[in-house]
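Note that one protein chain is taken out, while the other chains of the complex remain in position.
What follows is subunit A.
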Amino acid sequence: MLRLENAIIRNGPFNVTANLAIESGHRIAVIGPSGAGKSTLIEGIAGFLPVTQGRILWRDQDMTTAAPGKRPVAMLFQDGNLFPHLTIAENVGLGLRPDLRLNGEQKARVSDALARVDLEGKEARKPAELSGGQQSRAALARVLVQARPLLLLDEPFAALGPALKHAMLDLVTELSAETGATVLMVSHDPADARRITDQIILVDEGVALAPQETGPLLDNPPAALRAYLGGTG
């Protein structure tokens, strides 16, 4: 379980306040208007932004001040999820050892992960030689070998076309179901939220609310969410 206890995450002059708990194994969409603080919340959990008050706990262990790489978190960003000068195998291998001194067993795990995302044989390619969808799958392969219990997605598939994006989201669902990882994803699209998540964290004006069931919330949105979604008014 991930708990944010009266946590205030600072992003320059802007703060996001969160007092909530997330049960393990859920897939959760983080939804809210632009500038409401969705990315700030995610980056605070990942450790890229400082928590000025309160605590963040993972399985009752305080990780408020832990370095990003020491948290139980794997994260995919909007862009720059692969190092352009390294091969695909090296990019995935970084998830096992940042110094890339992999033993035979670890190399096999890299190959298995690439096969799992349908990229077998692409080990020696550079990211620029792959299509956008293949690049996303390579990044997911790294998430797979990282095997962290918490996966944070800050709209990594936003640049893909609708069909590819759906395929990627489905792949995320499959992989997280296999590993039991908890998924938190920033989303602008209620359809995406319905497609793969079972809960929603609503972020509005710098406050993150506790998770609510996706279906009922979207079927009967409160005023703030309704204004954001547009729709029936």
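In the analysis below, contacts are C-beta pairs under 8 Å (C-beta built on N, C-alpha and C of every residue); 3 or more make two chains touch, one makes a residue touch a chain; residues count from 1.
Just so it is clear, contacts and distances are computed from a predicted model.
Selecting from "AIM24 family protein", "UGSC-like domain-containing protein", "Thiamine/thiamine pyrophosphate ABC transporter permease ThiP" or "PqqD family protein of HPr-rel-A system", the unshown chain of this assembly corresponds to "Thiamine/thiamine pyrophosphate ABC transporter permease ThiP" (UniProt protein name).
Considering A:L49, A:L144 or A:L160, the position touching the chain not shown turns out to be A:L49 (whole complex). Here one chain is not drawn; of A:H26, A:K126 or A:H188, the residue touching it is A:K126. Contact with the chain not shown here comes from a single listed residue; of A:A21, A:L100, A:A177 or A:A210, that residue is A:L100.
Where subunit A meets the chain that is not shown, the touching residues are 10-12, 46-50, 67-70, 73-75, 77, 79-81, 83-86, 94-95, 98-100, 126, 128-129, 146.
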